[in-house]
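Notes for the one structure printed next.
Only one protein chain is missing from this complex, and each of the others stays in its spot.
Labels run A and B following the written order; every chain starts at residue 1.
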Amino acid sequence: MWKQKQITLPHFPRGFHLITNSIIDEVPEIRDISVGLLHVFIQHTSASLTINEDADPTVRTDFEAYFNAAVPENAPYYRHTLEGSDDMPAHLKSSILGSSVSVPITNGRLNLGSWQGIYLCEHRNRGGHRKLLVTIQGV
Amino acid sequence: MWKQKQITLPHFPRGFHLITNSIIDEVPEIRDISVGLLHVFIQHTSASLTINEDADPTVRTDFEAYFNAAVPENAPYYRHTLEGSDDMPAHLKSSILGSSVSVPITNGRLNLGSWQGIYLCEHRNRGGHRKLLVTIQGV
Partner (left out) sequence: MWKQKQITLPHFPRGFHLITNSIIDEVPEIRDISVGLLHVFIQHTSASLTINEDADPTVRTDFEAYFNAAVPENAPYYRHTLEGSDDMPAHLKSSILGSSVSVPITNGRLNLGSWQGIYLCEHRNRGGHRKLLVTIQGV
């Protein structure tokens, strides 16, 4: 069984945001899969996806603070600077975190750990509406 | 063909550990697949998975040293601090390295390069028993 759907997310501000339920709601066919995989892909190069702690919102604000420190704006060696000081760091953060996540499906449910959620990582100041491609497969 | 299995790893100390054989031993059905994929997923947000050099153990101790330097404990901007100084860095390292790896299966074997192995990346001082979900599929 294969199912694929494009999702357009609402605008999110710069930072890290939980989107697990937004994804699950769009592919109710997960319920029909005993063993399978969910694949989520973001069609952008200045936003990314990751899986991390879904309970305490300070984890997500600490993510924003850490990645801003680790991937500086206005580094003297940047040459790709025409689209603003947040652009090149956004490309770098996207590749460090990655453009896709995949999660096992077991008995009709995403088999995430107790504290795991899927994050949209919005690295631009004004990223706009981000598009995801969600693909599920299994038996 | 689909097969999925949950594996509970023994306790590993903080650091980077080779687990390739622990995974292969749990899914002997790999032998029955001509073309396929192995997917390994960790159900935690303070430990992660990656693929790297499996021969020289100093690569793994250098990983521990590098990530401790790159993702500091007690950064002044951390707000998620109640679970100990190793907790927030563990979440960050987990997302930088990732919660899953996937490896091609060819003619009944994982088709890793000559020097590649799968690492469990234990980022907590006392991470306890970590659970993996191993999914294989193919024909």
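Here is the rule we go by: a residue touches a chain if its C-beta (ideal position, glycine included) is under 8 Å from a C-beta of that chain, and two chains touch if they have at least 3 such contacts.
Predicted model only: the values in this text are computed from it and were never measured.
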Touching residue (missing chain; options B:6, B:50 or B:81): B:50
Touch list for chain A against the chain that is not drawn: 2-4, 39, 41-45, 70-71, 75, 77-80, 88, 91-92, 94-96, 98-100, 102, 131, 133, 135, 137
For chain B, the residues touching the chain missing from this view: 35-37, 50-53, 56, 58-59, 61-63, 65-66, 69-70, 96-98, 101-104, 106, 111-116, 119, 137-139
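Just so it is clear, only the chains that are shown with their structure count from here on.
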Chain A-chain B separation of Cα centroids, rounded to whole Å: 20
